[in-house]
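Omission of a single protein chain aside, the complex is shown with its protein chains in their original locations.
By written order: A and B. Residues from 1 in each chain.
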Amino acid sequence: MRQFQPPIRRRDLLAGAAAGTGLLALPAKAPAQGGTKKFDGLTLHVACWSTSYSEFLKNYIPEFEQATGAKVVYETPSFPIYNQRMDIELSTRAAAHDVINVTFIYSGRWVGAGWTTPLDDFIHDPAKTPADFDVGDFIPGTTTAFKDRQGRLHAIPWIADVHMAGCSRYDLFQQAGLKQPDTFDEMATTLNALKAKGGPVPFVAENHYGWTFIPYLHGFGGDVFAHPPDNLHPLLDSPEAVHAADFFSDMLRSYGPDGVLSYTYDQVLQSQKDGKVNYSTSNETFLVQMAAKDSKVAGTCSLSMMPGGPAGRFPDVAAHGWGIPVGSRNKDAAWAFIVWAMSKPLLLRMFRDHGYSSVTRASMIQMPEFRQHSMINGVDVAQLYLDTLKLGDKGYTVYRTVPPYPLVDREIDIAIQTIVSKQMSAKDAMQRAQQNSMKALQRAGVKL
Amino acid sequence: MNSRMLRAWSRLFCAAALLVLVLLPALWLLQMSFRHNAEIMGTNLLFRPTLENYTALWTGDFPASFGHSLLASISATLFSLVIGVPAAYALARWRFRFRQRMMMWILVTRMAPPIAFTIPFFLVFTYTGLIDTILGLAIIYVTFNLALVIWTMKGFFDAVPRSLEEAAWIDGCGVWSGFLRVALPLSAPGLAATGILCFILSWNDFFFALILTRTDAMTAPVAIVNFMQYAGWEWGKIAAAGVLVMLPVLVFTFFVRTYLVRGLMAGGVKE
Partner (left out) sequence: MIFGTRPATPRPGATAWARQQRHAFIGGLAPALLVLAVVTLGPAIWLVITSLTPWTPTQPGSFDFSAPWQNYQQAFESPEFVHSISVQVELSVVTVALQLLVGLGLALLLDRPSKLLEAIRTGFLIPMVLPPIVVAIIWKVIYTPDISPLHRLAASLGMPFHSLITDASTAIWAIAAADTWEWFPFTMLMVLAALQMVPKEPQEAALIDGAGPAQLFWHVRLPFIRGTLMVAALFRVIDSIKAFPLIYVLTDGGPGGATEVTNYYAFVQTFNFAYWGYGSAIAVLLVAGVFVLSLFVSRTSGGALDE
């Protein structure tokens, strides 16, 4: 992690303010030196899970503190710990946090239960939101998950991650006369060919199967629910679902690394960056890091669209956004923080300083500078990203936004683990997942 | 004679060899903590050691959580001793009808699985604002330390000859001044050992701290788990943090090794 260098940052800040970019939403109104600042003496508790964006943001927070007078307590626990804690905390409507990350698998649950604050009143209040913040700039596909039934927005997306496919050693593909697979059939033959060639382990996928398996489920013609959000009857034991589970588990078992079931997202990323694993269908934000400076495969990696199956191509979208818990007692300051953190100038600076930031603003993705940067070994990743998001607009990602999805998510995790570790056949495991999901949903008050 | 010597030596050799074997996993973590992250899985034992993992920890949030651990453990220990030791003395000297049953009840409180306490404590702490505070942690650590103090200290007091206190009583001492002048000084080593056991127990806690703390009171064991996160497992840091967390415990164990058995009889050193 880069060290914070106050003098330079301060200069940047002044320059930004001088340019009148609205770098900070509030400083526009914050009086000049000597006067009291808008949030003097106030402590703001901000939490996100630990990922590159949230870690980079840490470096800039002193600027916010300086400009507003608020003290920011910023925490970034690891993903599972963050979710678990935030879920119980929100459920008690505690006032412990003011700004939180609304996690993609939980967005439906948290927004649906009314645990987060609708942001529309803030957005439409010109005193609280400068015009150049421009909520409309956020790509529609990134905000859908954060809308409640009345259409009110509950979080400002800082990321909308999508499924893509990527290989760390495209040179080995080329040597074997292979291309990145476009369909699941091609994927199976390609991985098989790679395996026969030796070299790095052919395939890996993150062990959060309620996320990584779904494009396969959809691709083979299956689905999670009958008609979300209105009819949540689970469909996990359909022949298509069983087939998909069988295929996916077989990929993991036959072509995955030893102990593939324990591979968390960070391990998947690291194993690809080290060139130990070649191909994976994973998150775009992880895959692009194969091209980072500390990667051993920066010169050989390549990305492609998530492969599809007989029913089509269904890469998923996972949006994370900044939201405000209903229990927060500092909602104005919380919103000011969100506006600051998601302001275009700051995101641009983060991008220039770290080569990476949030990718949810259409205007940023369209910038030539950004497009240039997102060319990885000849692949236009920004275009792949936009194309993928466009597919996501078709609506098949709605299943993920229904409140009880975390319950089914867990059943899918267990089912895939059970199949890969050969405790059950795909059919039995998916049947059990179906029964358990039905029970869990009924218990959560869902009418089936 | 010679064959007896031989047998004694081979016994010693066996024991030493087994000890090395048993400690290997821990030693492996130790050597990992001195490696550069790039060669963290190297098996070559002749590597150039580095302190970079430790310095990286020092500049991060880890020292703060280390401090939280110390503070919570020490305050829980002191509190448990202050109220537990007089109770232990009373139970050692005063024979009353339900004494056995009361001792058993005290022991059972110590054996209940932590999850049983965590659920009610989490809710109460959330509503009283004790969540994510050192005070809250110290309170919950009392739940298992108090029983330990009472049981072990009672044992030590039982071993102090009564005649000495009786002499003090005849000299006009009250019960508690006799206790302070006679029984307590004679059990001083036991008191120190008990205090250290309490400290280790609290220090070692992971479950309560995982659920009941966030940032303001996050303890060192929970901080380690936070290194298992984004951008690959930072094994060097995890190893170094692990070594730092086990250090105080190892030092203290060395001091209380002879008393450990008694402490353990009261229900194990850790959760």
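One rule holds for everything that comes next: a contact is a pair of C-beta atoms (placed from the backbone, for glycine too) under 8 Å apart; a residue touches a chain by one contact, two chains touch by 3 or more.
Being a predicted model, the structure only gives us computed values, none of them experimental.
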| item | value |
| --- | --- |
| Candidates B:L6, B:M111 or B:A188 - the one touching the absent chain | B:M111 |
| Which of A:K276, A:K344 or A:K427 contacts the chain that the document leaves out | A:K276 |
| Chain B residues touching the omitted chain (full complex) | 8, 11-12, 14-16, 18-19, 22-23, 25-26, 28-29, 32, 40-41, 43, 83-84, 86-87, 89-91, 93-95, 100, 102-104, 106-109, 111-121, 123-124, 139-140, 142-143, 146-147, 150, 155, 158, 162, 166, 169-170, 174-176, 200, 203-204, 206-207, 211, 221-222, 224-225, 228, 235, 238-239, 242, 245-246, 249-250, 253-254, 257, 260-261, 264-265, 267-271 |
| In chain A, positions touching the absent partner | 84, 87-88, 91-93, 109, 113, 257-262, 271, 276, 403, 406-407, 410, 414-415, 417-424, 429, 436, 443-445 |
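Everything below uses one rule, namely that only the chains that are shown with their structure count from here on.
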| item | value |
| --- | --- |
| Centre-to-centre distance between chain B and chain A (centres being mean Cα positions), rounded to whole Å | 40 |
| Chain B residues touching chain A - in the complex, by the definition given at the top | 122-123, 126-127, 131-132, 210, 214-216, 225-226, 228-233 |
| Residue numbers on chain A that touch chain B, as the complex places them | 47, 49-52, 55, 73, 75, 77-79, 81, 85, 88-89, 92, 94, 96, 265-267, 269-270, 273 |
